[in-house]
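Then we have subunit A:
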Amino acid sequence: MPTTDRGDEVLDPSAAAPPADRPAGSPDVPAVEFRNAVKRFGEHTVLDGLDLTVRGGERVTLIGPSGSGKTTILRLLMTLEELTDGFVLVDGQPLTHELRDGRRVPVPPRRRKQITRRIGMVFQQFNLFPNMSVLGNITEAPMHVLGMSRAEARERAMDLLRQVGLEQKAGEHPSRLSGGQQQRVAIARALAMDPAILLLDEVTSALDPELVDDVLNVLRRVAGTTDITMLIVTHEMQFARDVSDRVLMFDGGRIIEDGSPEQIFTAPGNERTRSFLRAVL
Partner candidate 1 sequence: MDGNLGVLRESLPRLAEGVLVTLQLTLGGALGAFVLAVVLGLLARSGSTLVRALVRVVVEFLRGTSLLVQLFWLFFVLPLLGVELEPMTCGILALSLNYGAYGAEVVRGSVAAVDRGQWEAAHALGMSAAHRMRRIIFPQAWALMLPSLANLLIQLLKGTAVVTFITLSDLTFHVEQLRQSTGSTLFAFTVGLLLYFVLAYLLNLGMNVLEIRAKHTLGRGRSMREIWLPTRPKPVETGGEQP
Partner candidate 2 sequence: MIWSWERAAEALPVLLEGFRITLLATVLGTLIATVLGLAIAVLRRVLPGPARAVLHWLTEFVRMTPLVVQLLFAYYLLTGVSGLVIGIAVIGIHYSTYMAESYRAGIEAVPKGQWEAAAALSLPASRTWRDVVLPQALRATIPSLGNYAVAMFKDTPLLFAISVVELVTAAQQFGARNFAYTEAFTLAGLIFLLASYPTSLLVRRLEKHLAHY
């Protein structure tokens, strides 16, 4: 493992273990695709026939007012919620529903699990497991879901902890760490599963301001040293500019603007986007 100065370290978990088969983001097949996605909670429509395509390795930031559907997109991808209508595909494969003989039918759970295994998520509230140490949090899934040996999982975990700057906290209890440290552990935990797609749901919104930068720097390194597809919901606009290839503006369950960071942040076309950015920046 290269131990040169921090900035050069590769934040690539697969370097510590045999490469898993990841979608390289083949040019024809998008990593993520939503087709006419509809999500209703009772009377309330959160997504209204949304179409979205994300290519492999793309970094997409989703912005917009709360309730506009951006977090729902992430949760649908992670199968924490289910589409009311429409389809979501990962690497060209239907994730939750598919068309069979012209009918929209659910995808069997086993296939779903296979697909979501390549997707990782980091939550606003960290959600570290309080009944395990920091190290335990990171090794749990690789050992029991990927079937890694304890030694392998520990090695990978320590490596990731080193890269997020927390190796001396390995034996600590999560509650003893600051919010920013906990979130970095959460990132390491997600990366330990070698995801092809990483979902980041307002990961710094619950942090005290002075802890935000450490977390964002870790994510900048992830973006800079891997080709993981990233879908990011955030209010941190500078970070979005630094890291994203694309920015999507959400409003009322639809994407009202879609462009590069320069486009969106300096010359937004849509009036809603303009007023939102004015309020936030």
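Candidate entries met the following condition: all candidates are chains of the complex that A comes from, given by their letters.
Definition applied: a contact is a pair of C-beta atoms (placed from the backbone, for glycine too) under 8 Å apart; a residue touches a chain by one contact, two chains touch by 3 or more; residues count from 1.
Everything numeric in this text was worked out from a predicted model, so none of it was measured.
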For this session: Could you sort through 1 or 2 and say which touches subunit A in this complex?
Result: 1
Seminar exercise, completed: Interface with candidate 1, subunit A side, in the complex: residues 78-80, 113, 116-117, 119-121, 123, 125, 127-131, 135, 140-141, 144-145, 154, 158, 167-168, 170-171, 173-176, 186, 189-190, 193, 199
